[in-house]
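Coming up: chain A.
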Amino acid sequence: MNKTVLHLDKIQKSFGGLRALADVNLNIEEAKTHAIIGPNGAGKSTLLNVCVGRLIPDSGHATFDGKDITGKDPHEITQMGIARVFQTPEIFPDLSLMDNVMLPALSKRDGSFKFNPFATMRTQNDIRDEAVHILQDVGLDKFLDKEAGSLSRGDKRRLELGMCLILKPRLLLLDEPTAGMARHDTNQTIELLKKIKERGMTIVIIEHDMHVVFSLADTVSVLARGKIIAGGTPEEVREDPIVKEAYLGGAHE
Partner candidate 1 sequence: MNSQSKNKDIRLMAIFSVIVLTAPIWLEPLGASYPALLQKFAIFGIFAIGFNILFGLTGYLSFGHATFLGVGSYTAVWSFKLLSMNVIPGVIFGTILAGMLAVLIGYVSLRRSGIYFSILTLAFAQMSYNLAYSVLTPITNGETSLQLALDDPRIFDAARTASQGLPSTELFGLKMSGYPGFYFCAVVLIIAFYISMRIFRSPFGLKLRAIKSNQTRMKYIGFNTRPYLLWAFVISGMYAGLAGSLMAVTDPLAGAERMQWTASGEVVLMTILGGLGTLIGPIIGAGVIKYFENIFSAFNENVLHNIFSFLPDGLENVVVQVAGLFVGSGWHLTLGLLFMIVVIFLPGGIVEGIEKIRARFRRTSPASSSEKSE
Partner candidate 2 sequence: MSDFKKFNRREALKLGVAGAAFIGATPLFFNKDAWAAGFANDPGNSKSVILGFNVPQTGAYSEEGKDELRAYKLAVEHLNGGGDGGLMHTMKPMNLTGNGILGKKVEFVTGDTQTKAPAARDSAKRMIEKDGAIMVTGGSSSGVAIAVQGLCNEAKIMFMAGLTHSNDTTGKDKKRYGFRHFFNAYMSGQALAPILREEYGTDRRAYHLTADYSWGWTQEESIKNATEKLGWTTEIPVRTPLTQTDFSSYITQVINSEADVLVLNHYGKNMNDSLASAVQFGLRDKIAKTGKKWEVIVPLFSRKMAQGSGDDIKGILGSTNWNWSLPDDASKAFVKSFANKYGFPPSMAAHTCYVQTMLYADACERAGTFNPAGVIEALEGHKFDGMGNGPTEYRAEDHQCFKDVLVVRGNENPSTQFDLLKVVKVVPRAQVEYDASMFGGDLGPV
(Lines give C-alpha, C1' and ligand atoms only; values in the text may rest on other atoms or scores of the structure.)
Protein backbone atom coordinates (compact mmCIF):
# COMPACT_ATOMS: atom_id res chain seq x y z
CA MET A 1 0.00 0.00 0.00
CA ASN A 2 1.20 3.49 -0.90
CA LYS A 3 1.93 6.24 1.58
CA THR A 4 -1.03 8.45 2.52
CA VAL A 5 -0.57 12.03 1.37
CA LEU A 6 -3.80 13.60 2.51
CA HIS A 7 -5.92 12.34 5.30
CA LEU A 8 -9.30 13.79 6.23
CA ASP A 9 -10.61 12.85 9.62
CA LYS A 10 -14.28 13.37 10.49
CA ILE A 11 -14.59 16.70 8.74
CA GLN A 12 -17.79 18.57 9.50
CA LYS A 13 -18.90 21.86 8.01
CA SER A 14 -22.27 23.61 8.18
CA PHE A 15 -23.49 26.85 6.67
CA GLY A 16 -26.21 28.23 8.85
CA GLY A 17 -28.50 25.26 9.28
CA LEU A 18 -27.31 23.54 6.14
CA ARG A 19 -24.89 20.70 6.72
CA ALA A 20 -22.45 20.65 3.82
CA LEU A 21 -20.04 18.01 5.12
CA ALA A 22 -20.85 15.38 7.70
CA ASP A 23 -18.11 13.20 9.14
CA VAL A 24 -16.10 12.92 6.00
CA ASN A 25 -13.15 10.57 6.19
CA LEU A 26 -10.85 10.26 3.24
CA ASN A 27 -7.38 8.92 2.46
CA ILE A 28 -5.48 10.02 -0.58
CA GLU A 29 -2.57 7.80 -1.52
CA GLU A 30 0.62 8.91 -3.12
CA ALA A 31 0.95 8.81 -6.89
CA LYS A 32 -2.69 7.84 -7.30
CA THR A 33 -5.49 9.75 -8.92
CA HIS A 34 -8.55 9.93 -6.80
CA ALA A 35 -11.85 11.16 -8.16
CA ILE A 36 -14.67 12.58 -6.08
CA ILE A 37 -18.01 12.43 -7.74
CA GLY A 38 -21.47 13.26 -6.60
CA PRO A 39 -24.57 15.19 -7.55
CA ASN A 40 -24.73 18.99 -7.42
CA GLY A 41 -24.72 20.33 -3.91
CA ALA A 42 -23.22 17.17 -2.51
CA GLY A 43 -20.39 19.16 -0.90
CA LYS A 44 -17.58 18.44 -3.35
CA SER A 45 -16.36 22.02 -3.65
CA THR A 46 -16.72 22.52 0.10
CA LEU A 47 -14.45 19.53 0.57
CA LEU A 48 -11.80 21.03 -1.69
CA ASN A 49 -12.13 24.38 0.05
CA VAL A 50 -11.44 22.69 3.37
CA CYS A 51 -8.36 21.03 1.90
CA VAL A 52 -6.82 24.31 0.70
CA GLY A 53 -7.67 26.43 3.72
CA ARG A 54 -10.39 28.50 2.14
CA LEU A 55 -12.84 27.17 4.69
CA ILE A 56 -12.17 26.13 8.24
CA PRO A 57 -14.11 22.98 9.22
CA ASP A 58 -16.38 23.13 12.25
CA SER A 59 -14.75 19.97 13.53
CA GLY A 60 -12.40 17.27 12.33
CA HIS A 61 -8.88 17.47 11.00
CA ALA A 62 -7.10 17.50 7.70
CA THR A 63 -3.59 16.10 7.70
CA PHE A 64 -1.20 16.57 4.85
CA ASP A 65 2.04 14.62 4.79
CA GLY A 66 1.54 13.88 8.45
CA LYS A 67 1.08 17.53 9.38
CA ASP A 68 -2.17 19.05 10.57
CA ILE A 69 -3.31 21.71 8.09
CA THR A 70 -6.74 22.56 9.50
CA GLY A 71 -7.08 26.29 10.04
CA LYS A 72 -3.93 27.16 8.13
CA ASP A 73 -4.00 29.96 5.58
CA PRO A 74 -4.22 29.10 1.89
CA HIS A 75 -0.70 30.32 1.16
CA GLU A 76 0.74 28.17 3.93
CA ILE A 77 -1.02 25.10 2.64
CA THR A 78 0.08 25.90 -0.89
CA GLN A 79 3.65 26.28 0.26
CA MET A 80 3.38 22.86 1.90
CA GLY A 81 2.62 21.38 -1.47
CA ILE A 82 -1.06 21.46 -2.36
CA ALA A 83 -1.99 23.20 -5.60
CA ARG A 84 -5.48 23.78 -6.82
CA VAL A 85 -7.10 24.29 -10.19
CA PHE A 86 -10.40 26.13 -9.84
CA GLN A 87 -13.71 25.47 -11.51
CA THR A 88 -13.53 28.83 -13.27
CA PRO A 89 -9.90 29.45 -14.20
CA GLU A 90 -8.10 31.65 -11.69
CA ILE A 91 -5.24 33.20 -13.63
CA PHE A 92 -3.74 36.70 -13.82
CA PRO A 93 -5.72 38.08 -16.74
CA ASP A 94 -3.77 41.36 -16.96
CA LEU A 95 -0.35 39.73 -17.06
CA SER A 96 1.49 37.98 -19.84
CA LEU A 97 1.50 34.19 -20.01
CA MET A 98 5.14 34.23 -19.10
CA ASP A 99 4.47 36.29 -15.96
CA ASN A 100 1.59 34.00 -15.10
CA VAL A 101 3.92 31.04 -14.78
CA MET A 102 6.90 33.00 -13.51
CA LEU A 103 4.93 33.99 -10.42
CA PRO A 104 4.37 30.48 -9.05
CA ALA A 105 7.95 29.70 -9.92
CA LEU A 106 9.02 32.65 -7.76
CA SER A 107 6.80 31.39 -4.98
CA LYS A 108 8.34 27.94 -5.23
CA ARG A 109 11.84 29.38 -5.11
CA ASP A 110 11.49 32.26 -2.64
CA GLY A 111 8.69 31.16 -0.35
CA SER A 112 5.52 32.99 0.59
CA PHE A 113 7.16 36.36 1.09
CA LYS A 114 10.35 37.90 -0.15
CA PHE A 115 10.96 41.63 -0.29
CA ASN A 116 13.21 42.19 -3.25
CA PRO A 117 12.30 45.48 -4.90
CA PHE A 118 15.74 45.89 -6.39
CA ALA A 119 16.11 42.53 -8.00
CA THR A 120 15.03 42.49 -11.60
CA MET A 121 12.87 40.07 -13.50
CA ARG A 122 15.38 40.16 -16.32
CA THR A 123 17.94 38.19 -14.41
CA GLN A 124 15.70 35.40 -13.14
CA ASN A 125 17.08 33.04 -15.75
CA ASP A 126 16.78 29.86 -13.73
CA ILE A 127 13.05 30.06 -13.40
CA ARG A 128 12.59 31.63 -16.79
CA ASP A 129 13.73 28.46 -18.51
CA GLU A 130 11.54 26.43 -16.24
CA ALA A 131 8.56 28.63 -17.09
CA VAL A 132 9.09 28.27 -20.82
CA HIS A 133 9.35 24.57 -20.32
CA ILE A 134 6.07 24.35 -18.46
CA LEU A 135 4.33 26.43 -21.09
CA GLN A 136 5.61 23.98 -23.68
CA ASP A 137 4.20 21.16 -21.58
CA VAL A 138 0.73 22.65 -21.61
CA GLY A 139 1.05 23.69 -25.22
CA LEU A 140 1.03 27.45 -24.75
CA ASP A 141 4.60 28.32 -25.63
CA LYS A 142 3.63 30.10 -28.82
CA PHE A 143 2.55 33.33 -27.22
CA LEU A 144 4.69 34.04 -24.20
CA ASP A 145 3.98 37.78 -24.17
CA LYS A 146 0.26 37.57 -24.79
CA GLU A 147 -2.08 38.86 -22.10
CA ALA A 148 -3.56 35.87 -20.34
CA GLY A 149 -7.02 37.41 -20.26
CA SER A 150 -7.24 37.16 -24.02
CA LEU A 151 -6.89 33.37 -24.06
CA SER A 152 -9.75 31.03 -24.84
CA ARG A 153 -11.40 29.28 -21.93
CA GLY A 154 -9.66 26.01 -22.63
CA ASP A 155 -6.29 27.70 -22.92
CA LYS A 156 -6.92 29.50 -19.65
CA ARG A 157 -7.48 26.17 -17.97
CA ARG A 158 -4.32 24.80 -19.44
CA LEU A 159 -2.45 27.87 -18.28
CA GLU A 160 -3.82 27.46 -14.78
CA LEU A 161 -2.73 23.85 -14.81
CA GLY A 162 0.73 24.96 -15.86
CA MET A 163 0.82 27.48 -13.02
CA CYS A 164 0.01 24.71 -10.59
CA LEU A 165 2.51 22.30 -12.08
CA ILE A 166 5.40 24.71 -11.81
CA LEU A 167 4.77 24.71 -8.08
CA LYS A 168 5.79 21.03 -8.18
CA PRO A 169 3.01 20.18 -5.73
CA ARG A 170 2.79 16.96 -3.75
CA LEU A 171 -0.92 17.03 -4.32
CA LEU A 172 -2.87 18.52 -7.18
CA LEU A 173 -6.53 19.33 -6.69
CA LEU A 174 -8.61 19.71 -9.82
CA ASP A 175 -12.10 21.15 -9.64
CA GLU A 176 -13.94 20.05 -12.76
CA PRO A 177 -11.00 20.63 -15.10
CA THR A 178 -13.04 19.94 -18.21
CA ALA A 179 -16.30 21.68 -17.35
CA GLY A 180 -17.67 23.58 -20.30
CA MET A 181 -15.06 22.22 -22.69
CA ALA A 182 -15.68 20.85 -26.11
CA ARG A 183 -15.05 17.14 -26.59
CA HIS A 184 -11.84 17.78 -28.45
CA ASP A 185 -10.46 19.99 -25.67
CA THR A 186 -11.57 17.52 -23.05
CA ASN A 187 -9.63 14.75 -24.71
CA GLN A 188 -6.57 16.94 -24.92
CA THR A 189 -6.85 17.72 -21.25
CA ILE A 190 -7.23 14.04 -20.38
CA GLU A 191 -4.06 13.30 -22.29
CA LEU A 192 -2.23 16.05 -20.50
CA LEU A 193 -3.42 14.85 -17.11
CA LYS A 194 -2.45 11.31 -17.94
CA LYS A 195 1.05 12.53 -18.70
CA ILE A 196 1.20 14.32 -15.36
CA LYS A 197 -0.12 11.28 -13.57
CA GLU A 198 2.54 9.12 -15.13
CA ARG A 199 5.19 11.32 -13.61
CA GLY A 200 3.97 10.21 -10.20
CA MET A 201 1.75 13.14 -9.26
CA THR A 202 -0.93 12.64 -6.64
CA ILE A 203 -4.19 14.05 -7.95
CA VAL A 204 -7.63 14.63 -6.53
CA ILE A 205 -10.19 15.41 -9.17
CA ILE A 206 -13.79 16.51 -8.89
CA GLU A 207 -15.60 15.74 -12.05
CA HIS A 208 -19.06 15.34 -13.51
CA ASP A 209 -17.90 13.87 -16.76
CA MET A 210 -17.75 10.09 -16.21
CA HIS A 211 -15.66 9.71 -19.30
CA VAL A 212 -12.92 11.74 -17.63
CA VAL A 213 -13.31 9.93 -14.34
CA PHE A 214 -13.00 6.51 -15.87
CA SER A 215 -10.05 7.50 -18.02
CA LEU A 216 -8.02 8.87 -15.15
CA ALA A 217 -9.08 7.73 -11.72
CA ASP A 218 -7.48 4.93 -9.77
CA THR A 219 -10.00 5.23 -6.99
CA VAL A 220 -13.34 7.01 -6.69
CA SER A 221 -15.32 8.33 -3.74
CA VAL A 222 -18.95 9.19 -4.04
CA LEU A 223 -20.20 12.15 -2.06
CA ALA A 224 -23.90 12.75 -1.49
CA ARG A 225 -25.50 15.12 0.93
CA GLY A 226 -22.20 15.72 2.68
CA LYS A 227 -21.42 12.06 3.22
CA ILE A 228 -19.19 9.62 1.47
CA ILE A 229 -21.54 6.85 0.51
CA ALA A 230 -19.23 4.63 -1.45
CA GLY A 231 -15.64 4.22 -2.54
CA GLY A 232 -13.34 1.91 -4.45
CA THR A 233 -12.05 1.41 -7.96
CA PRO A 234 -14.06 2.97 -10.74
CA GLU A 235 -15.44 -0.40 -11.69
CA GLU A 236 -16.54 -1.19 -8.14
CA VAL A 237 -18.23 2.15 -7.83
CA ARG A 238 -19.93 1.77 -11.16
CA GLU A 239 -21.50 -1.47 -10.04
CA ASP A 240 -22.44 -0.24 -6.56
CA PRO A 241 -26.25 -0.22 -6.31
CA ILE A 242 -26.29 2.59 -3.74
CA VAL A 243 -24.32 4.79 -6.08
CA LYS A 244 -26.58 3.93 -8.97
CA GLU A 245 -29.50 4.86 -6.84
CA ALA A 246 -28.06 8.10 -5.49
CA TYR A 247 -26.15 9.43 -8.38
CA LEU A 248 -25.83 7.60 -11.61
CA GLY A 249 -29.46 6.67 -11.53
CA GLY A 250 -30.37 10.29 -11.17
CA ALA A 251 -28.24 11.17 -14.12
CA HIS A 252 -30.17 8.85 -16.40
CA GLU A 253 -33.46 10.51 -15.77
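Operating definition for what follows: a contact is a pair of C-beta atoms (placed from the backbone, for glycine too) under 8 Å apart; a residue touches a chain by one contact, two chains touch by 3 or more; residues count from 1.
How were these picked? Simply put, all candidates are chains of the complex that A comes from, given by their letters.
Everything numeric here is computed off the predicted structure, so don't read it as measured data.
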item	value
Options 1 or 2: the chain contacting chain A in this complex	1
In the complex, chain A residues that touch candidate 1	52, 73-76, 78-79, 83-84, 86, 90-95, 99, 102-104, 106-108, 110-124, 145, 163-164, 167
